[in-house]
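Of the protein chains in this complex, one is absent; all others appear in place.
A and B label the chains in the order they appear, each numbered from 1.
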Amino acid sequence: MLELLWLVPAIPFAGALVLAVLGARMSHKSSTIMGVGTVAASAIISILIAAEFLSSPPATGMYTQTLWTWIDVGSFHPQIAFYLDALSLVMMLVVTFVSFLIHLYSAEFMRTDEGYSRFFAYMNLFVACMVTLLLADNLLLLYLGWEGVGLCSYLLIGFWYQDPVNGRAGRKAFIVTRVGDTALAIGLFLLFHSLGTLRIQDLLHEAQVQWSTGSAYAIAATALLLGGAVGKSAQLPLQTWLPDAMAGPTPTSALIHAATMVTAGVYLIARTHVLFELAPPVQFAVAAIGAATLLMAGFSALTQNDIKRVLAYSTVSQIGYMFLALGVGAWGAAIFHFMTHAFFKALLFLAAGIIIESLHHEHNIFHMGGLRKELPIAFWTFVIAGCSLAGLPLITAGYYSKDLILWSASISAAGSTALWAAGIAGVVLTSLYTFRLIFLVFFGPVRTPVSGRPGLAMTIPVCVLAVLSIVAGFDKAPFARFIATALPTLTEAVGGIAETLSSIVAALAFLCGLLGAWFVYQRNPTLATAMVENLAGRALHRFWFSDWGMDWLYDRLFVRPVVWIARVNKADVVDSIYVGLANLATFCYRVLSLTETGKLRWYAAWIASGTVAFVAIVMFL
Amino acid sequence: MEMVPIRDGFILAGALFALGLIGVLVRRNVIFILMSLEVMLNAAGLAFVVAGARWGQPDGQVVFLFILAMAAAEVSVGLALVLELYHQYQSLDTDAASRMKG
Partner (left out) sequence: MTIVFYVAGAVATVSTALMITRLHAVHALLYLIVSLLAVSVVFYTLGAPFIAALEVIIYAGAIMVLFVFVVMLLNLGEQAARAERALLKPSMWTGPLILAAILMAEFVCLLTAGSSGRFGGAMIGPRGVGASLFGPYLIGVELASMLLLGGLVGAYHLGYRKTPKPEVG
């Protein structure tokens, strides 16, 4: 059964090809079967593989399937090979299963769109590239998947290309992640140059042998890898693209920008954890970036009025939690949080999609209200997911994963109480903005009437995800045992906060946020508007609304100078060499054409003087 | 018969050639240009004959014969062209026929 591993990325890839080439001529039904069926097959196969892997695990805890040698130049021969261990198995399983649910959902969500088959082609290609990324045996194949998901992200953000705003959002996402991709590429060059291989397992082994802890190579390589991860996972300072990426269709936002692609950075760091352990300053930077981002995004989410943008900032914040876990050495905890986050965040987006569709594409939460009775399925699933996100104690998956991260941050050898406190503050913020969202959208008077209820294809995925958002946390201990076969466990330091104390504080933080949101938005709705009326409030609101002014900063720092240079160089300095040559030739032509006077004697005189000159040359030289 | 230095023969040929060249460059009337051209041809032929006489061979004279034939052909065609030119431009000024300018 494990030999079928290659089918998991191959089937969606084939589906993407068929849909891209024949999609325009396929009927709606066959496009649906192709688009959803391929991912369903992929999910089924990965479940079967997982079953076999769990029941009779291979001796070394990993399984490699080599397909063929990709490049063979000198000492560089990366192969198309897939590597299965606990980490990639978990991620592959989550990605394919959630992708299947989202594809099923989009069959109904996108049913009236005229780019229907194009949508599924892109989504299938995305799944193929993402699975390639996860299963890659060497960093070059990982980079292939990395670029592929970036491409699909661009294509899907700008899916409704007739509106130039969507195109701009797609371009912004691509350019910002490109900065990270370039750093990653340079990191790969450095790794190959220093260690002579890109095969991940060999690489990690070589690094341990050759590099000492804190060596310059390790720090440089991991810093560059971190740059790549930061770009793809939308962390500080490259997080500006994710809120604008919400211009794409809601299933895209659910799949790519919540559950899967943005966690590629987390996967990269987890996969190369040995390198990060060899570079403690960079690992601390990972934690610091995670902590800073989760707080910043939390504040920004508090002020947004577009439902999808709130969820986008929430994604940035939650990935900050995963980075925090990675930074303190809690590798397993980060993956656990990834799994639970994939479930409840995808669910949040899908439920938001139901709301948006039912309200005729209304995105502003201040125009929504009272949907508790109108869309009950959306309400209950959204509340379950929201509680999981905020961390409702004991019965939601999010609580367990977030708790694990917070406790690891405090007791880890690389962690500190400051990081734990940042995480707790993040819990307050998360709870605050989540319940703000819930109260504004589902409670209060109905401001926009509902037209149409979701069908079966949209209801089933959200229900399944709701169940998972609750039960996925209960297998915390078996999960930790399983993931420990691939990732090292936490090294605990002396002191730190006890686990129960951390859990209680986290629960209190959750309640704080809930009560705060209820007080401001439910009990006295006017309090919210009053808070932003005064000068400080308005300034703060605008500051957090615009993502701490980062868009403005990047515009001033990078966009304007580049555009200015492009405008100044419109005549193209480099091209002027060639244009100059052409101009020189034309000038010579004009000068020489003056000698063609049409007068016979003139020509005769020139011939005669030429002859005289030649005779002179022959005589005297 | 006394000997004449060959140098003087060539100098004579050169002088005639130079005079013919001056005539070609200075005069604007086509007839005069053609006449000066004949002078140049004649001077070149003279040089050949001088060279042939130096070596005592008839080759110089033979070449002069060919030059003569060529000059005859050239003059006949050239004068026909002059008549045509006069017919077109109503003048024999070569500067008037400068439509190939530029």
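Going forward, a residue touches a chain if its C-beta (ideal position, glycine included) is under 8 Å from a C-beta of that chain, and two chains touch if they have at least 3 such contacts.
Just so you know, these numbers come straight off a predicted model, no measurement behind them.
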Contact set of subunit A toward the excluded chain (per top definition): 605, 608-609, 611-612, 615-616, 619
Residues of subunit B in contact with the chain not shown: 1-12, 14-23, 25-29, 31-32, 34-36, 38-39, 42, 46, 49-50, 52-62, 64-66, 68-77, 79-84, 86, 92-93
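Quick note on the criterion: only the chains that are shown with their structure count from here on.
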Subunit A-subunit B separation of Cα centroids, rounded to whole Å: 91
Touching residues on subunit B, where the partner in the complex is subunit A: 21, 24-25, 28, 33, 94-95, 97-102
Residue ranges of subunit A in contact with subunit B within the complex: 593, 596-601, 604-605, 608
